[in-house]
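For this view, one protein chain was removed and the others were kept in their places.
The block that comes next holds chain A.
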Amino acid sequence: MTIRNAIRDHGQRYRPRMACLKKAEKVLLEMQDPKTGVKSQPQRLVITTIPHAISGEDIIAWLADRFQIDSQEARNLGSMLVALGYIYPLQDHKRLVIKPDASLYRFQTPYFWPTQQWPVEDTDYAIYLAKRNIRKKGILELHEQEQYNRLHKWMNHKWDFIVMQAKEQYRAAKERKKPDRVVFDCQERAYWVVHRPPPGTVSAMDYGLERRIDPNADEVTGESLHMIFTQQSIMRPRVKSSVSIGALVKYCATYNSHDPFLSKCLPSNPWLTDDVTYWTLNMPNVEIPTKMRVERWTFSFRELLSDPRGRDDFRLFLKKEFSGENLAFWEGCEDLKWGTAATMREKAEHIYKTFLARGAPRWINIDGKTMEITVKGLKHPHRYVLEAAQTHIYMLMKKDSFGRYMKSPVFKDTLKKAIAPEEHKFTDAQLEQNAKNRRPSLSPIILRQQELEQKAKMAASAPVDITQVMSKLSKQGKEVAPRPPSKN
């Protein structure tokens, strides 16, 4: 396959990806409507009269009225139309923006509209610069002079042609009437400001990298494959809109008070007040969580598990119920799925020995069918080999343990101790002070090092795990004591 590179192509690209151009053209046509469009009139400028000139403030007012938007948005839209080259300024012609005053603009002739069909050729630009040079030596600006020299160098082989064309265009222009000539010169100059912008200016024609495939090209490949897929899609089970949309709406309502853009962040949003208490109180493994955080755990089992503090609390509850193996198994499966490929086999075996094998120290209770599939799959382990078992255990915890956790003393205790911080009420002076006192935080690299050290310490000084002892005994061939009655 060809690898595209972005080496300068001297502007020979064309632009198939500016879908905005068609929409812009529609707006332009409306703006030029003699009855309902922007008011225009001839304007005296220096010694000539320019027909059909429009003022910046009229353009903005028309856009604001037509699209029912405020003047700032109208001004932005107007400036984009100028930036694309559909409207050009008569004064200050290099700044492609709409000024909200009596500054004058004109609609660009469709001949010079940006197009998607063909490239804006360097040849044409060279002819334009040469023509201006012929008319008056030294009239080219610095960047234009540089461009001219560059083009002269790499287009040297057709320079005769370029000079000939330039002379011809210059001669033809002299035969036009003066007012027409002035207008055409303005239009042409505006066109080149858009397509060969001065350095350091923003160009609306810049659309970034080429995409590999042209959207306008017609492709009829892989149709039969698509049809099979479409057939399968037709048979997909679907849910009624009222049900699924209802769920989306309910989700918004549930989380409304937790969304910092919709409700106050307590004690305050660090980005607004430069006070990081909110983050400190909500660190991943803080000892006492906030009331809002605990409330989130009750929204769904997923919320509880995804918050490390919540998961710890749940783990504590499960330990008291002697069903901690379920969560441990689930965590082991996650580790298998998302972990390094190299240790995957080992991990799968370890999980099997610890949780699934007959007489395993932390045996989990899954139904026969799932166990069969899992054990079979473990002969050729892959990352998703424990998927069925994991889903089963997850559902078990979700439908059973989760509910009991929320009614348990562990949870009630956590909830009782949870903090509900008061809202900060900073004065302007205090806010200024806060802004001056912004401090860096501990790097995640250090935090991870600390976490690993903590884990190592805990493993070293942990009380004797009865399950480990049992597994050692069984390895030594001694009698295995009956395992504690499984709680589900």
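A few points about this structure:
Here, contacts are C-beta pairs under 8 Å (C-beta built on N, C-alpha and C of every residue); 3 or more make two chains touch, one makes a residue touch a chain; residues count from 1.
Assume contacts and distances are computed from a predicted model.
Only one chain is not pictured, and the protein name UniProt records for it, out of "Exostosin-2", "Guanine nucleotide binding protein (G protein), beta 5a", "NADH-ubiquinone oxidoreductase chain 5" or "Small ribosomal subunit protein mS31", is "Guanine nucleotide binding protein (G protein), beta 5a". The hidden chain makes contact, of the residues A:H157, A:R212 or A:K425, with A:R212. Here one chain is not drawn; of A:A61, A:M80, A:L140 or A:A173, the residue touching it is A:M80. The omitted chain makes contact with just one of the residues A:A24, A:I98 or A:I366: A:A24. When you scan A:D33, A:D160, A:E175 or A:E223 for touch with the missing chain, the hit is A:E223. One chain is missing from the display, and on chain A it is touched by residues 1, 3-6, 17-20, 23-24, 27, 63, 67-69, 72-74, 76-77, 80, 202, 206, 208-209, 211-213, 215, 219-224, 226-227, 229-231, 233-234, 236, 238-249, 251-256, 258-262, 265, 269-272, 276, 278-279, 282, 301-302, 334, 337-342, 383-384, 387, 391, 394, 438-441, 443-448.
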